[in-house]
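Structure, as structure tokens:
Only one protein chain is missing; all other protein chains are in place.
All chains are identified by letter, namely A, B and C, in their written order; residue positions are counted from 1 within each chain.
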Amino acid sequence: MAYRVAVVGAAGYAGVELVRRIVEHPSFELSVITSDADAGSRLDAVYPAFTGVTDIVFSPHADPLLLDCDIAFLAVPHTASLAQTPALIDAGVTVIDLSADYRLKDPAVYEAWYGTPHTSPDLLARAAFGLPEIAADEIAAAAARHAAGQAVLVACAGCFPTATSLAAYPAVHAGLIEGVLNVQAISGVTGAGKKPTARTHFCAAAGNAEAYGVLKHRHTPEIEQILGLAGRVVFVPHLVPMRRGLLSTVTMQVPAEAASGMTPEAATALYKEFYAGRPFVQVLEGGAMPRTDSVAGSNRAQVGVTYHADTRTLIAVAAIDNLGKGAADQAVQCANIVCGLPETCGLTSLSLPV
Amino acid sequence: MAYRVAVVGAAGYAGVELVRRIVEHPSFELSVITSDADAGSRLDAVYPAFTGVTDIVFSPHADPLLLDCDIAFLAVPHTASLAQTPALIDAGVTVIDLSADYRLKDPAVYEAWYGTPHTSPDLLARAAFGLPEIAADEIAAAAARHAAGQAVLVACAGCFPTATSLAAYPAVHAGLIEGVLNVQAISGVTGAGKKPTARTHFCAAAGNAEAYGVLKHRHTPEIEQILGLAGRVVFVPHLVPMRRGLLSTVTMQVPAEAASGMTPEAATALYKEFYAGRPFVQVLEGGAMPRTDSVAGSNRAQVGVTYHADTRTLIAVAAIDNLGKGAADQAVQCANIVCGLPETCGLTSLSLPV
Amino acid sequence: MAYRVAVVGAAGYAGVELVRRIVEHPSFELSVITSDADAGSRLDAVYPAFTGVTDIVFSPHADPLLLDCDIAFLAVPHTASLAQTPALIDAGVTVIDLSADYRLKDPAVYEAWYGTPHTSPDLLARAAFGLPEIAADEIAAAAARHAAGQAVLVACAGCFPTATSLAAYPAVHAGLIEGVLNVQAISGVTGAGKKPTARTHFCAAAGNAEAYGVLKHRHTPEIEQILGLAGRVVFVPHLVPMRRGLLSTVTMQVPAEAASGMTPEAATALYKEFYAGRPFVQVLEGGAMPRTDSVAGSNRAQVGVTYHADTRTLIAVAAIDNLGKGAADQAVQCANIVCGLPETCGLTSLSLPV
Partner (left out) sequence: MAYRVAVVGAAGYAGVELVRRIVEHPSFELSVITSDADAGSRLDAVYPAFTGVTDIVFSPHADPLLLDCDIAFLAVPHTASLAQTPALIDAGVTVIDLSADYRLKDPAVYEAWYGTPHTSPDLLARAAFGLPEIAADEIAAAAARHAAGQAVLVACAGCFPTATSLAAYPAVHAGLIEGVLNVQAISGVTGAGKKPTARTHFCAAAGNAEAYGVLKHRHTPEIEQILGLAGRVVFVPHLVPMRRGLLSTVTMQVPAEAASGMTPEAATALYKEFYAGRPFVQVLEGGAMPRTDSVAGSNRAQVGVTYHADTRTLIAVAAIDNLGKGAADQAVQCANIVCGLPETCGLTSLSLPV
């Protein structure tokens, strides 16, 4: 029997990617898609890729049918989830939240970075963080509660935190860092959202690379939280002319006492062991570095690692699709786990090789 | 039980797209992939999108294991298929040929355009043309022969002929043309093949549009053959900076006697009726024109039609993915039909909406 | 002594290209740039390419200093020029208008296509059409009136009409057409303007080709007027993922009586003779077809011509930069001629070769 599924904020880039995944998912049935701006329009009128595939029509965010669903994916801006999630949970709807509202464990950190108080700290305390390769315990606990009949809340990791943590966590976890974690990341333009702006105009974005949000990006505290590096993350995101794709390059200095015997091969072996058995993370060998294109349209991450002995610097690079592993696909992965399905369910399609 | 499948020329763009489709196909099992240039290399070393998916290794084109397969897809340049197909058919291997070698029914036309004699005219006479929405009888006959235990040969339509015919055929078939068919088409750069050349260098192709092969493109006689318009096709292909996608815009003058009552709506209705029940072709309504992006990575075609009464001009535009409906996916569709499978088998994944 | 120059609508793409040209022009001095949206902002805050080059600040469109200028370039939407031009002319300011308001000689045609009556038909009757290679007499007459101390009005040709006419005019002028002129054109995204829209979002425009405005594009009557082919132009524009560049491919059937002796070489020779001595138009030889990239950032046009004897079809392709020869640079060329300067003044910089 299929789960009845809603996507709130389905007209945005992450939302419509969720719609694609749910349409193709063997155990999910797309019941409601919402968009205030496009309410009343057919999905295929807004996204012609769905022509001939589905007749579904956008309803407003306040659609009461949401409360009849089993699972609601929330692909909405921050504060919108705060406004909607409690009622969904109360109605017994499991919420897979792609917004930032329930990611930061400490309400004070949320308020500091988002400039607004957290209005449901109780629910926050019960939310599971959605990054299964790293926070496996939290999502497993949520699955157990779901199996016991409870509606659960999963706060999926953001795109930069996902790639950055996949790149950094095995080394940080192994104690291979002292001082600051330097995070330099590159994102495609879908990361800036669907709203047309001066920055996302084709003629502004094509042919240009730039750093943005330097030291001010709201994914910073999330990275610090995942990695346990409060106040130790320097994060510089860059925007480049591609639609999908996110590359995070992390550099860290290995403490002298841990550097003995460290080599590029040893670092790679450490990562391979850490991700052994995880179907969505591949650690590349032989010094290979990942291409974002190799994971576009998928939930997969590819990670390359190397080490510079002279400066005791470990460098790891992770490539994901910001809309895939960085958003919609990871949300489906979390929903799969919560529902007791194989985590790969509906997520096995390959990237286009070219 | 799965069919054992080979892809000859698997390192090229159409070839690797076939590999992707076959890896995901429920009834096909990828047995052999060949590439003389990459023989001995793992597939995922050449195309890292396959990392963690398959350990398959390229073998040379002359790999004798080809003869043990049930189906061989040939994604090779012209003349290479001439050299290899007869032995495969003799060995009982069904051949789905993506080259031009068996497309033109008249060996003299082949020789005139390809500059080399056709070396297996007997086999040519038995080849089915692979464009199921238009040459349905041929592929059905091949399926019948295959069901009777014969190895069959399907010569899949080229990318420009596929899009152009999907755009023009319903009108031409209805007698709505006099004089010349004007075909103006736009292709992405994958259409130029994987070989790095001055023209396909990123820095030459990005930011540029140009016409090429004007009046000399070898797809011209193929278009004329499909549409029954020998000597009446003016074909101008253009190259633009996108990876995948092919748009063919056809214009034709409607004879005065057929123009009575013709309107954009009537033309659209004619097309919708013609393609009714064909899962891979959508005719757009309300004057909408197709976007190549809406069918990227799929076997789908979208067609828009309109009519200009003052000049009695019918305009139809078809969008396909040149590697999808224009190459690999159409080949899989043909193989499905030949094998008695649903034609959509393994081809239902959606385009990325963004 | 330098002419005092204003650019009205200087924050748009054509406007800012004019600003670049005027800043570099030896005889023009940039006095006023207007933008209602950006009034009060420095130019380099909106376009950082001007950082360190000029401190000029946008003023509103109603800036009275406009009336003190010698020349005003109007890079504004249609009707905005109707509203502003008469007062400028009355004040003795020569107007180089890039809008559509004074291009169509017949006010009824203007009203039919733009849905609003023409409010200054007297001025329209005196406007010179700005496409110097084809309407040389009009611009020469304007120059004579300007030399006599009058303020003159030049209505510069639109981007599609410019490229299309450069491709078609020599053949049409020589009587090499019967029936319909088929115009298939490809434009880069700057042609859609600076305003961020769903269509111009990087993620919608990148990786996509589409036809748009089929049979409804407002440049159609302008093409018909220039070529003297009222009711005989079929015009299909396409949008592709590049910033600048416009390619127009025209096909026409040569009358039987004119086809005798016609060859690709003869057609090329005809074009070369027609454009002999015109510094901004190059006719390519040996069957070469133009690349938009070769003229990007310049006022140059490149034209390729060929002929298909079997169908008596002449094909010509012209490449321009839609913001260069298609807008700002042609406007400067017109201003140069009006002012009695060499037409190449300030327009000699080369395209980037890569």
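The rule is simple: contacts are C-beta pairs under 8 Å (C-beta built on N, C-alpha and C of every residue); 3 or more make two chains touch, one makes a residue touch a chain.
Note that the structure is predicted; figures quoted are calculated from it, not measured.
Peer 1: Which candidate, A:Gly92, A:Gly207, A:Gly228 or A:Pro255, sits in contact with the chain we can't see?
Peer 2: Checking each option in A:Gly92, A:Gly207, A:Gly228 or A:Pro255, the one touching the absent chain turns out to be A:Gly207.
Peer 1: Per the definition of touch given earlier, which of B:Leu43, B:Leu66 or B:Val189 contacts the omitted chain?
Peer 2: Result: among the candidates, B:Val189 touches the missing chain.
Peer 1: Give the residue, chosen from B:Tyr13, B:Phe73 or B:Tyr169, that touches the chain omitted from the document.
Peer 2: Final answer for the missing-chain contact: B:Tyr13.
Peer 1: Can you tell me which of A:Ile56, A:Ala192, A:Val317 or A:Leu350 touches the chain that was removed from the display?
Peer 2: Checking the options A:Ile56, A:Ala192, A:Val317 or A:Leu350, the one contacting the hidden chain is A:Val317.
Peer 1: Have a look at C:Ala6, C:Val19 or C:Val172 and name the one touching the chain we're not showing.
Peer 2: Only one listed residue reaches the unshown chain, and that is C:Val19.
Peer 1: For review purposes, identify every residue of chain B that touches the missing chain, sorted by number.
Peer 2: Residues touching the hidden chain, for chain B, are 13, 189-190, 194, 196-198, 200-207, 241-243.
Peer 1: So which bits of chain C touch the chain we can't see?
Peer 2: Touching the missing chain: residues 13, 16-17, 19-20, 23-24, 47-53, 190, 194, 207, 243-244, 279, 282, 284, 288, 290-291, 293-295, 297, 300, 302, 323, 348-354.
Peer 1: Just checking the interface: what residues of chain A touch the absent partner chain?
Peer 2: Within chain A, the residues touching the omitted chain are 179-180, 182, 184, 186, 188, 203-204, 206-212, 214-215, 231-232, 234, 236, 238, 240-245, 247, 249, 251, 253, 287, 289-293, 296, 304, 306, 308, 310-311, 313, 315, 317, 319, 354.
We adopt the following convention: only the chains that are shown with their structure count from here on.
Peer 1: Centre to centre, by mean C-alpha position, how many angstrom separate chain A and chain C?
Peer 2: It comes to 46 Å between the two C-alpha centres.
Peer 1: If you average the Cα atoms of chain A and of chain B to get two centres, how far apart are those centres in Å?
Peer 2: 37
Peer 1: At least two partner chains per residue is the criterion; list those residues in chain B.
Peer 2: In chain B, the residues touching two or more other chains are 207, 243-244, 290-291, 293, 354.
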